[in-house]
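What follows is an incomplete set of chains from the complex, kept in their original frame.
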Amino acid sequence: MLSNKRLIEEMKQRVFVANLALPESGLVKLTWGNVSEINRGAGVIVIKPSGVPYSKMKVSDMVVTDLNGELLEEGMKPSSDLATHVELYKAFEEINAVVHTHSKNAVMWAQAGREIPAYGTTHADTFYGEIPCTRQLTLEEVSSAYEYETGKVIVETFKEKKIDPLAVPGVLVYGHGPFTWGETPQKAVENSVVLDEVAEMACVTEVVNDAVGSIPQYLLDKHFFRKHGKNAYYGQA
Amino acid sequence: MLSNKRLIEEMKQRVFVANLALPESGLVKLTWGNVSEINRGAGVIVIKPSGVPYSKMKVSDMVVTDLNGELLEEGMKPSSDLATHVELYKAFEEINAVVHTHSKNAVMWAQAGREIPAYGTTHADTFYGEIPCTRQLTLEEVSSAYEYETGKVIVETFKEKKIDPLAVPGVLVYGHGPFTWGETPQKAVENSVVLDEVAEMACVTEVVNDAVGSIPQYLLDKHFFRKHGKNAYYGQA
């Protein structure tokens, strides 16, 4: 019980720091964006409170819920996107953190309704193939449990396209913006940084060469597996 | 009388802070831009002085006028755009603050003479539909009371298009740039931040997908009313 309390405090600290990293990285403005972390063993999700300015946010403001998103502590209202996070945690069992932003370049592709092709090794280092864009949500989906349905359509996209969420740790929601995830809140934020960067690069790449194609599969393989999996050799062991 | 004096001091403080927020947010350069606040009950408008560098501006430099823009205190000359602010306050009775900038991305659309379509939820969270662009002012309008006519053409645009200025708290003046407004100077500045952000996103969205269309009405509804009106559920109560 006591150790559970400490675990939650540590999660709050990590989630707080990761949320602050969003405006620091230039990924969000005003009160936009949110980061959460899950601990399935402890049955706990910690997420940013809704609509609180980053400059006033405190560690103790982080909101604690169970694995269905039900509040476990009195306190602030959770991010309105909580239900989306919950759905992602249920479907993608290996991920421990989720990030949502309206970062400019990723939003542009989401608004354009296009997946981001793997045009180079910067993309391949983090995303093993194109970053998918969901279909548009229907009237029924938006009118009922909107944030829950947003999670569902992301999961549907990965299932239909047979994409491994660990190999492609991010998605564009049609007309809306990006979600990314990872093993830790920090890693999930880094994936948001990379997604926005490759989104910008991809757009201008098409301006510089309107006949550009994706990099070959063997180069995608090389760069992704240089950094990921048991044969990775990037970084300090 | 005494309480009126305190009220004006508080307005000056808020208007000063909001004006400084313009260069801090990257929305203006040099001495461009201006923010005002109105208190209809007290019969007072407070506005930035004309052409004073932000780095040297003091709270006491803020200019105090009556509801017709006539000076109530000796001091500096008001922003040359005062007459536009006055017209907006007269026509849009629920707004308490007005902001004018030459923020880059909004100006680009104003120069292009195009309204900004609602291409995504970042737009819908703040602007309930396209952000309109006025018609071009005529020779007569520009040659006579230019700043007054600028206000008039904004009001005309909202009337003709039957747009609620609270639902769409901003506009582009053809060939010139954006005006935004809100319940407070801070809120009006935030609306300028969002307008510039969605202006940039909209432009590149069209580059990424030249056949892109606006988001469906039901998604616009969902996002706007998630944050606005009696059924809003974003933020802390």
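We just call them A and B in the order they show up, numbering each chain from 1.
Here is the rule we go by: a residue touches a chain if its C-beta (ideal position, glycine included) is under 8 Å from a C-beta of that chain, and two chains touch if they have at least 3 such contacts.
Keep in mind that this is a model prediction, so the values were computed, not measured.
Enquirer: Assuming the 2 chains shown are copies of one sequence, what number of copies does the full assembly in this structure comprise?
Expert: 4
The rule is short, and it goes like this: only the chains that are shown with their structure count from here on.
Enquirer: Between 0 and 180 degrees, and as a multiple of 5, what angle does the rotation take that fits chain A onto chain B by Cα atoms?
Expert: The C-alpha superposition of chain A onto chain B needs 90 degrees.
Enquirer: Suppose each chain is reduced to the average of its Cα coordinates; what separation in Å results between chain A and chain B?
Expert: 33
Enquirer: Show which residues of chain B lie in contact with chain A when the two form their complex.
Expert: Within the complex, chain B touches chain A at residues 119-122, 190, 193-194, 197, 200-202, 204-205, 207-209, 212, 215-216, 218-219, 222, 226, 233-237.
Enquirer: How about chain A: which of its residues touch chain B in the complex?
Expert: Residues 29-32, 49-52, 76-77, 80, 102, 104-105, 107-114, 136-137, 139, 142-143, 146, 175-177, 203, 206-207.
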